[in-house]
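With one protein chain removed, the remaining protein chains of the complex are shown where they sit.
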Amino acid sequence: MKKNLVPLIVLAVLAFFPLAVKDNYYMHLMILFLMWVVIGSAWNLIAGYTGQVSFGDAAFFGSGAYAAGLLSVHLHISAWWGLALGGFAAVAVGLPFGWICFRMRGAYFALATLALNEVLRHSAAIAEGFTGGMVGILIMPSFVSKVPYYYVALGMAVAAVISIQWIVHAKPGYYFVSIREDQDAAESLGINTHYYKMLSLAIAAFWTGVAGSLYMNYMGFIDPDVVFSLHDISIMAILVGIVGGVGTVYGPMVGAFVMVTVQELFRSGFFGLFKYLGNVTGSGTIVSIAETITGAHILGFGILVVVVILVLPNGIVGDWPKIRNAVFRTKPAT
Amino acid sequence: MAYFQVEKLVKYFGGLAAVNGVSFQVEKGEILGLIGPNGSGKTTTFNMISAYHRPTSGRVLFKGQEIHRLPTHKICRLGIGRTFQVVKPLGRMSVLDNVIAAAYSRVNSRREARDLALETVQFCGMTPVKDVLAKSLPIAGRKRLEIARAMATRPELLLLDETAAGLNPTELLAAIDLIKKIRENGTTIIIIEHIMHVIMTISDRIHAINFGQTIAEGTPKEVAANQQVIEAYLGTDYA
Partner (left out) sequence: MDVFLQTFVAGVLKGGLYALIGIGMTLIMGVMGIINLAHGQLMMVAMYITYVLHLAGVDPYLSLFVAMPALFLLGAVIQRFLLNPLLKADTILPENQVLMTVGIGMVLTEVVRFIFKSDYKSVTTGYSNATFFLGNISFSMALVISFLIAIGFTVAMFFFLIRTDIGRSIRATAQDKDAAVLMGVNTGRITIITFGIGSGLVAAAGSLLAPVFYVFPDIGGPFTARAFIITILGGLGSTVGAIFGGVTLGLAESFGATYISMEFENIIGMTIFVLVLLFLPGGFKRLTKI
């Protein structure tokens, strides 16, 4: 039971969080964190466990978001229905996506997912009649307070993590890892690799789509460049996965926490430092530098990718022994 | 109708015929040895039997059923297992986990898979290393793991592809023992091997091929004395 103690404590902390902290700013960050736990866990399933590194998760996120949004705009149903339907919409997109991309392996698969991500993004922008094009979709948020959104996000995160873990510990999990390790050997052991790759993708797409729907409901506004974004969604998902630790249980959670923090650090210009300086001195230049820093979160991501891959290829959780040794200067056991 | 038969198998890669009209039959419970110099088409034949390649023409029949158009995983489920010449361990999984993955092809629950896997690991003499990561095993261990994995799928017919290559004399004896044990357990075997004394001692019959075509078939003694076989291996000077 000791193994379950830490997660339960974390869960309890998360459950009571809104009662203790009323500040909307932190609520917002926590909601983002929970959303990324979901997306990261999903990516971890398809990439970390099944070994199919996807660069196109934004396709699923965007599909879920648009499903929720379009329900509201075209059918005038509450976008909350999108939470359930968004997942399935993403799966509907994911199946042909997978059918096309799984014909290739390794890096070509990754490239194909990237290409399809971009095709979807441009398509959403062009199909103005259906999606509103670059104008995007705007809906009225159902709640003023952030608290309900927080609990929905928390529920979603718990459901995603638990369901994925459950799958990974059973037969599909063995099959996924076998495919990752050696697809040909897996086939010879009676594993229908095509089916299981698609299954893994479908599950990942489902949860990513659900996260997308939540995003639509919570933010109230989406457009193709936001929800189908290569850098802000697809690559962020990869970063959450690799920073935390690919193929591990807690990796996505650690990764989500770190990445949301890093992203916010840049977005707020080191928590408003530069803007403050700009206001104090009345200097336009400093304010524009502040704006540049804000946009430079991509620079931060880029540097993070390079550093993590070089130093911590297995993520924080995966390379934990390495980190512990470096911090505490203990000699590694030989 | 033979238990297992391969009928006029042909495989072209581009303009080159790797296999050019190979036919043979295997009876239930026997061990058929497949020999031939490097590049003669033996592994390609195995690859066609287990559907990694589709034959350009020809058929493969198992218990009367055509299997050459089925996907690989289905062939495993029908009861044909194989090992790979260049071993393919599931590196980051333990020996036991490798075998559990294979066992899941026959059972569905975690408990049953684990039990079947433990049993198979025991049968193949790998219990001492069951928790070692597959990638940490030396070559003999990896070859044995190939066999253990294939056995966990409860094959009726087992295709062994050069399981003895790279083993030292002690390991070789152990490998031969295991193969004999597998036959006694009721599994039919087709074995590709280069190490002559292994294949000659184990096989009931031998089928020799060269340049993708059959050059001899018969008992080990008959084949060893065959003119063309000697030429193929040692060159015309020795014939």
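Just so it is clear, A and B label the chains in written order, and each chain counts residues from 1 on its own.
FYI, contacts are C-beta pairs under 8 Å (C-beta built on N, C-alpha and C of every residue); 3 or more make two chains touch, one makes a residue touch a chain.
Please read all numbers here as calculations on a predicted model, not as lab measurements.
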Visible chains in contact with the missing one: A
Residue, one of A:K22, A:R103, A:H169 or A:R324, that touches the chain absent here: A:R103
Residue touching the undisplayed chain, where the options are A:L5, A:L75, A:V144 or A:L310: A:L310
Omitted-chain contact residue, chosen from A:V119, A:V158 or A:I323: A:V119
Missing-partner contacts on chain A, residue numbers: 47-48, 51, 53, 100, 103-104, 106-108, 110-112, 115-116, 118-119, 122-123, 125-126, 180, 231, 235, 238, 242, 246-247, 292, 295-296, 298-299, 301-306, 309-310, 313-314, 318
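Everything that follows uses one rule, which is that only the chains that are shown with their structure count from here on.
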Distance between the centres, which are taken as Cα means, of chain B and chain A, whole angstrom: 44
Residues of chain A defined as touching chain B within the complex: 169-171, 174-175, 177-178, 181-182, 184-193
Contact set on chain B toward chain A in their complex: 50, 52, 71-73, 76-77, 81-82, 84, 88-93, 97, 100-102, 104-105, 108, 110, 113, 149-150, 152-153
